[in-house]
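Before I ask anything, here is the structure I am working with.
As you look at this complex, bear in mind that one protein chain is not there, while each of the others sits in place.
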Amino acid sequence: MKNILQRVAFYLFTAWAAITLNFFIPRLIPGDPVRSMISRYQGQLNADAIQSLYILFGLDEQKSLWQQYLDYWAQLFRGDLGLSFTFFPAPVSQVIGDSIGWTVALVGITTVISFAIGTLLGVLAGWRRGSWVDGLLPATTFLSSIPYFWLGLIAITLLAGPGSFFPSSGGYEPGLVPAWDQWFIGSALQHSILPAFTILISSVSGWILSMRNMMVTVAAEDYITVAHAKGLPERRVALAYAARNALLPNVSGFALSLGFIVGGTLLVEIVFSYPGLGFQLFQAVGAKDYPLMQGVFLVITLSVLAANLLADLAYLALDPRTRREG
Amino acid sequence: MTLSDTSAARTGEAVLAAEGLTKHFPVRRGLADLLARRSRVVHAVDDVTLTLRRGRVTALVGESGSGKSTVARLLSQLYSRTSGDIRLHGRISTVRGGRAFRAYARRVQMIFQDPFASLNPVHTIRYHLTRALRIHGNGGRSRAELEQALHALLTRVSLTPPERYLDKFPHELSGGQRQRVAIARALGADPEVLLADEPVSMLDVSIRLGVLNLLRDLKERLHLAILYITHDIASARYFADETLVMYAGRMVEGGDSETVTQRPAHPYTRLLIESAPDPDTIQGSAQAAAEHTPEDRAGGEPPSLIAPPTGCRFHPRCPAVMPRCSVELPPRLTVGDADGHWAACWLYAPDEVGK
Amino acid sequence: ACGESPNANRANGQAATVLNVGMPNGPQTENHNPFLESSSGAILGYRWQIYEPLALANVIRPTDKPKPWLAQEYSWSADLKTLTVTAREGATWSDGQKFTAEDIAFTYDLIGKTDGINRFALPIVSATANGNQASIVFERPQFVNEARILRDIPIVPKHIWSTIADPATDIIKNPVGTGPYTLKTFTPQTTTLAVRTEGYWQQLPQVKELRYTSYNDNNAQTTALANGESEWSFVFIPNYETVYIAKDPENNKIFPAPVIGIHALYINTTVKPFDDPVLRRAMNMVVNRNDIFVQASAGYFHPEITSVTGIPTPAGDPYIAPEYKGQTHKVDVDGAKALLTGAGYTYEGTTLKDKSGKPVKIKLTDPAPWSDYITSLEIVKDNLSQIGIEATLDKATQDAWQKSVEEGTFEATFRWTNGGATPYDMYQTIMDGKLLKPVGEVSQNGNFGRFDNPEATAALEAYANATDDASRTTAMNTLQKIFVEQMPAIPVGADNAGGAYNVKNWVGWPTAEDPYAPAQPTQPNAVDVILHLKPAGA
Amino acid sequence: MTTPTAVAVTPAKRQSFRFIANRKAATGVVIVGFFVLLAIIGPWIAPYDASARSADLLQPPSSAHWFGTTHLGQDVFSQILVGTRGVVFVGFLAGAIATVLSVVVGVTAGYLGGTADDSLSALSNVFLVIPALPLIIIITSLLERSTDLMIALVIGLTSWAWNARVLRAQTLSLRRRDYVEAARATGESTWRVIFFEILPNLTAIIASGFVGTVIFAVMSEITLAFIGITTVSEWNWGTILFWAQGQQALASGAWWWFVPAGLAIAILGTALSLVNFGIDEFVSPRLRSAGKSKIKTATGATVRMRVGFTPVLRTTPLGETPVSPHRPAVPLEQVPPAAHASLGEKEPA
Partner (left out) sequence: MIEALGDVQSAPAARSPRRREPVLEIRNLNVDYGLGDDAVHAVREVHLTLHRGEVLGLAGESGSGKSTLAYGATRLLPPPGVISGGQVIYHPRDGDPYDVLALTPKQLRAFRWAETSIVFQGAMNSLNPVHKVWVQLTDVIRAHTPGLSRPAQVARARELLGLVGIAADRLEAYPHQLSGGMRQRVMIAMALALEPQVVIMDEPTTALDVVMQRQILRQLVHLRERLGFSVLFITHDLSLLVEFSDRIAIMYGGRIVEEAPSGALYRDSLHPYSHGLLNSFPALRGEKRELSGIPGSPPDLRAMPSGCSFHPRCPKRFEPCDTHVPPLGPPPDVPDAATRTVACWLHPTAAPVG
């Protein structure tokens, strides 16, 4: 009992601390949303608008930070994330709802694919040390050392453009309405190829490397030698024995990377003009849009925590030793 | 090395004593336990009482997993105990880190079971021994003195010439050499009590003999109190003055080594002694070995320590089981064939002996 | 089978029925409230295709009389405090209801009552309807606000808006306006408007469908413009000749028309020795506006200011005082040096020393990410070194910069002014004594350089409240004189209300020859532009 | 060729630098060293003032301007040279800060356990949960003027959590190792146990954590500069990319403005990863390429060394008697007569 309670308490505490930090950190930034808006429009917005915006955003009343904090929690418990300033008066939940799907679809799927491919190559590289897959490693390392945005921009310049199959920006062709039909899905897929590919290139090497190292470590375990001694087919030794055990440590890394999907995608979305959550966060930071920032942070915090939980569960499911019954 | 002041006259004086020593390890619990509101522990050591005396070797034998190492760690106060007392020179001692722990460690040193794990792979032998000397102020005041002390230590454990070993890393030594370094380290503290946990299990018999001779020598020359934990009962017979037998976390028998090994009283001890291979009785035939097997009379698995059997923990396997064995915990009962020979078995209860 | 899908006939969308408009503002959230600058309607500009204002003032021809739009006609009372408007005959709301003067009165009344949506802080006293006429009464004469009142207020239907609890926080899911278009679909990336089938008060535009796409940033927008994916936009295109025009010289066009609103180097007049107008004038004389124009604003974005009065031309031509007509900025290093030495400054080697003998140093500040401003400052820094002023460039964060500007703790910074139909707004931003705050206290709306000149303040006051042209001209001339002599800020480039457009599918865009409207898709005049468009080759 | 057999005879001192013997690591160290050198002397050897404008606007690479010029006529090559210092400084300082923090938090939490562990791991979890890059963006915008020092501090202070977690887990497993218990039993004090028994065993993890953080810091710094978050007063590669991107260098065909900085980052990153490989293999003897992975047998065929199929260097056809590869057994004839003479001295059983 104590253990599970402890675990739950730990998660709750982390969530509380992270949310509190999320609340206070943005507020430490000097400046306010109204002035950011004025600056953003650099003369396109009349200075007279300042006052109306203060009133509009409800920033004209002075509330103590503490009071705001309490209000924030009250709001959260009501499931209300407040109204975004940038998109005033759109509710933060709507802004997030509009963009999260894209992020999850693009980055989520690519993360899964990258993990799958990387793990597979890692298994190969680790199992047959010195083979061509192993020789691939320096190349993938180089690719993953390239700053993501640079890779993306070069890819756009070289591959996208008028007449090219690859569109240079957006999540789907302008003019299409999101719907589950062949045009939209086709277009969305087409738009996701280039970003997905660049994410893949820059992230797959990490998985290859960690899987390879795990494979090499596991390959030296006694039970692998036993499996060889048993005369099992090579494939079975490699997969059911070596890879199955080597996968375990990678699982928690994978779960965590799922949690970072939302937070870690800023540059992809900036570079490829992808309509996702990372870009919204980036904009929100620039616009001092506290409610939106907090909302996105909340999503990230919760997803990382959920991913952690998932990692715990996955471990439980995959490693019988943790399922100790006495 | 300032052990010379010990006089033989005081040999036999109790140095370290444990009374009712108990250690329960909490078990990681699953959901099922949560629902059933069970709280489970491993009863690793239950109610162990023993006394280590000056200049005497006490052997502790028993099944694997019966809690021998746990007793040693409890005595060295590396584990906190669930209950029971440890008396050092008659005074109850409970230390948890800090200066008090160091003072305790100076008098009670432990040799760990696994010589491959108990030396830090990143440090040289010199470092290990220097620390052992320095911590307890035995390192002398100058470099030369320290060097001399190091040489003396290594020579004492027959790692000669010392220069050959001082600057080696643990992985460059054989198991036996490591084992001796571990012993040297324990001696560096100039202790009164040495808790040696299976110091010879991984060695071939010739090296094993060397280590045991060293321990005996220490006992005799420096009047150390030694706890010698082993699976090798024959060596207990040869090197220990007193032998204690543990089964499933409890002491089941104790007494003079020769008596316990030659006339075991407790059914478990008997099983143990009979199980021990002895080339002098049965010689060289796999065929013959298969014939008279004591386990035919006491088969079965060692008990679970999480839910140990009620009453006498050996009763499910005991060939001489009586109804009361499964309900009542047998106390220490005198066997009567030799001084200080006792067994925790109802067979020796006064009312049973008559039958 | 897929007939129900909104995308079904998308594949064969004819070029000549659709116009693709783009803006570089990132994913949008559905919000069609025309009063909110944060709405997707405002950010992409489509609000003006749904809602219409009373009249369309043309900011690039500020002296032209605003073109009556939803107002059949309008007139100001002599004291310029009351506006009387006749409602457009035959206009209907897109839900079929008739448009009346009630709607006009309601709209202005709503704005007057709701601070949150009163973008221009208009001092509306009352707005009432009488038959097909509405009259709106203001607290003060509204000459300088005229264009805003007529052009920038979208008229909303009373029958719908009177039921809206809070007009400032409603996202107006189903916008109903008098404009030629209605909302078809909204997605965070693209908003599509369809042309009305009936009930528009004038001939319907030929563009059947307007698609407003929001690109994440300037680069994406520029790329889309260059390859024709986006046909109309307003975005800064660095090196626009190569990046944009050269990609399709036939069709890719820009029309960067200057408006009266400028970008200037504000100088903190409280900091010695820059409190000396002579020094400021000398600095003005060495600033190479052409370099800034070419290198920092890509040769088009902030049209070079040539007039010494800082008034952008040709938009501001009519306002330039006779004595300054034709007088243009020229880089004159020797003249500047002479001016300085004549006023008691000295040189030690190449270093300029002020009257007290201290070397003249100045710190130029702007937020780091604003690359055009930073580039301009680099050039200014270079220019100033020619007269021995050692300038340093300080790149702060936006917030730090904003704070230093508002509190007057900066030394010199590049910043914009307010814009308007007359040079009043730009001069007011720079020189208004009513906005003057002591250093350290926040001045939000202007006079960041702490320019303290009662004469200028009075002239501004006089200009705003004058009811006749003559006194206005006098006040304006005074302002120019003070500006030129005191040089509280060094004008460099004008704001531009132009845009980039593509003539492959549609023609009829405003051009320098026919500047009937600013070519900016987010301006109210955009509706006029759309009405001008015809399929190319037709 | 490094074989573990060499280890046993190698004196202790040389061990710490053994990983340089790894070819990958050596390459990495050389490249990183080169960049560090550039960081030191870059500003002096730069042919132009990196910020100085010139009349050569947007010129492609030439002998005057090796990497071409910017829209202001600045020399890109000089900017790269001058910019190296910031990158290297921030990378290493942030790496150092994060490493120290992670060691302090991770090892303390792992070793002390109990409440200290709970609160410290909660702290690192909170830092783990908060997305790093956005957090860095926010904190840097908090600072009025972000100097390289500030950026290094911010990156260092926000990116220690992952390593702390790894170190904690490792410390937890080390804490119960017998040699730590043994050190305690010998009477070592707590701090000595932490610093002299546990830390040395974590060296490799700490070192690779350091390298990892340096890579992360370099990437973060460049990213921050690229998206225009940090001030661009001091040149670094990210700043160059920021300007190039802001001026649409790629679309205007000015690839020379965009490509060198990106490649420089990639090369530095790769070099650091290579060092990391070296550390990894140094730590885990199993990763250490055990000499060659392919060997030649007596018949000239090549076989791969691998688990489960020990290579056989020489086989003997069934009919023949195998001979020893080392030394033939001593033929009986050579046995000195003395041996025979002493036969009688058979020992008693």
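First chain written, first letter: the chains are A, B, C and D, and each begins at residue 1.
We take it that contacts are C-beta pairs under 8 Å (C-beta built on N, C-alpha and C of every residue); 3 or more make two chains touch, one makes a residue touch a chain.
All of these numbers come straight from a predicted model, not from anything done at the bench.
Considering the complete complex, the chain that is not shown touches A, B, D.
Of the options B:Glu145, B:Glu163 or B:Asp204, the residue whose C-beta touches the omitted chain is B:Asp204.
If you put the hidden chain back, the residue from B:Ile233, B:Val252 or B:Leu333 that touches it is B:Ile233. Of the listed residues A:Ala116, A:Ala139, A:Ile193 or A:Ala229, the one in contact with the hidden chain in the full complex is A:Ala229. The chain not displayed touches chain B at residues 62-66, 174-177, 201-210, 213, 231, 233-235, 237-238, 261-262, 271-273, 275-287, 289-290, 293-295, 299, 301-302.
The set of chain D residues touching the chain not shown comprises 3-6, 8-9, 290-293, 295, 305-316, 318, 321-327, 329-330, 332, 334-336, 338-340, 342-343, 345-347, 349.
Summarising the interface, chain A meets the missing chain with residues 220-223, 225-234, 236, 240-241, 244-245, 248, 318-321, 323-325.
Criterion: only the chains that are shown with their structure count from here on.
Among the chains present, the centre nearest to the common Cα mean is that of A.
One finds 90 Å separating the Cα centroids of chain B and chain C.
Our note on geometry: chain A versus chain C, Cα centroid distance of 39 Å, whole angstroms.
With touch defined as above, residues shared between interfaces to two or more other chains in chain D number as follows: 141, 245, 251.
Looking at chain B, no residue sits in touch with two or more other chains. Those residues of chain C that touch chain D in the complex are listed here as 219, 222-223, 226, 237-239, 242-243, 295, 368-369, 371, 374-375, 378-379, 382, 393-400.
Chain D meets chain A in the complex at residues 24, 118, 122, 125-126, 128-135, 137-139, 141-142, 215, 219, 222-223, 226-227, 241, 245, 250-251, 258-259, 262, 265-270, 272-274, 280, 284, 286-287, 293-294, 304, 306-309.
Chain C makes touch with chain A in their complex at residues 2, 5-8, 10-11, 13, 18, 20, 22, 26-31, 33, 36-40, 115-121, 148, 168-171, 185, 187-190, 192, 211, 213, 215-217, 220, 223-224, 226-229, 247, 261, 263, 367, 398-400, 402-403, 416-419, 429, 444-446, 495.
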